[in-house]
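The complex appears here minus one protein chain, its other protein chains still in place.
Naming follows writing order (A and B), and every chain is counted from residue 1.
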Amino acid sequence: MAVLTLAPGYESQIEYRDAEKNFHGNRLVYVHWEQHLAFCSAIAFPLPPAMPFGAFVEAVVKPHYAAHPDAEKIDWTQVVWMIDGEKKVPDFSKSLEENGLRHKSLVRFWTPGLGGYKGSAS
Amino acid sequence: MAQIASLTLYHNDDARPIIEAILADNPGVRVMNLPGCVKLDSDGPLVINRASVEERLGRTWDPQEMHLVIISMAGHLDEDDDQFTVSWRH
Partner (left out) sequence: MTAKKLGLKQRYAHMTRGLDWETTYQPMDKVFPYDQFEGIKIKDWSAWEDPFRLTMDAYWKFQAEKERKLYAVLDAFAQNNGQASVSDGRYINTLKLFLTGVSPLEYQAHRGFAFTGRHLRGAGPRVAAQMQSLDELRHVQTQIHTISQYNKYFDGLSEFPHMHDRVWYLSVPKSFFDDARAAGPFEFMIAIGFAFEYVLTNLLFVPFMSGAAYNGDMSTVTFGFSAQSDESRHMTLGIEVIKFLLEQHPDNLPIVQKWVDKWFWRGFRVLGLVAMMMDYMLPKKVMSWKEAWEIYFTEGGGSLFQDLARYGIKVPKYADVATEAAEHISHQNWAVFYQYTHAAGFHTWMPDREHLDWLSEKYPNTFDKYYRPRWEMWAQAEKEGKRFYNMALPQLCQVCQIPMAYTEPGDPTTICFRETQFKGETYHFCSDGCKDIFDDEPEKYAQSWLPVHQIFQGNCGGPTVPDVLNWYRMNNGADNMDYAGSPDEKLWNEWHAKAAEAAG
């Protein structure tokens, strides 16, 4: 649908506020640990696209979820990953970009056998 | 589902004669007391008659004085010099 506007040429003046170029060489990545809603929502990070997936897991994902009692029980070899709606097996030695992460990609992961505090998904 | 006409008024001395007049003139009104206010619900119209309020108040009363005691309402309003009515009927 066309933009409903009084000002001619409005569309040419739009500032797309969260374009990748505004993040100083990083791109936005959202991560969410499923069935662990103590973390109220997915969490956001600006990350270099060349960062290896393994480094992302070690330096970003693990420390930010460490406060949950289930965190130390995670078997990272069994984790089920979903990137932008598709189940994937990420290559930990390859970069975020090579693993298909774009600007504002969403990474969801499931930890089989761990259903949150007393199985409540918390 | 019933369409409920409703008025919420202050629970104070200014509003009390109006609440009494409503209860007297509109049989079947349901009363919900909340801290500081009272909600009056009716399946039919809710009518406030100037004469009934004046009888209780002991002085002349202008239906526009409703502005001083009303908190909320539901329904269409019809207001003139003699009455103030909230209803869903047309």
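Everything that follows uses one rule, which is that a residue touches a chain if its C-beta (ideal position, glycine included) is under 8 Å from a C-beta of that chain, and two chains touch if they have at least 3 such contacts.
Note that the structure is a prediction, hence the values are computed from the model and not measured.
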item: Chain B, residues in touch with the chain not shown (by the definition above); value: 1-6, 8, 10, 34-37, 39, 64-65, 67-81, 88
item: Chain A residues touching the omitted chain (full complex); value: 1, 3-6, 10-11, 14-19, 22-24, 26, 28, 30, 32, 34-35, 37-46, 64, 67, 69, 84-85, 102-106, 108, 116-118, 120-122
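We adopt the following convention: only the chains that are shown with their structure count from here on.
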item: Inter-chain centre distance, chain A versus chain B - centres from mean C-alpha coordinates, in Å; value: 56
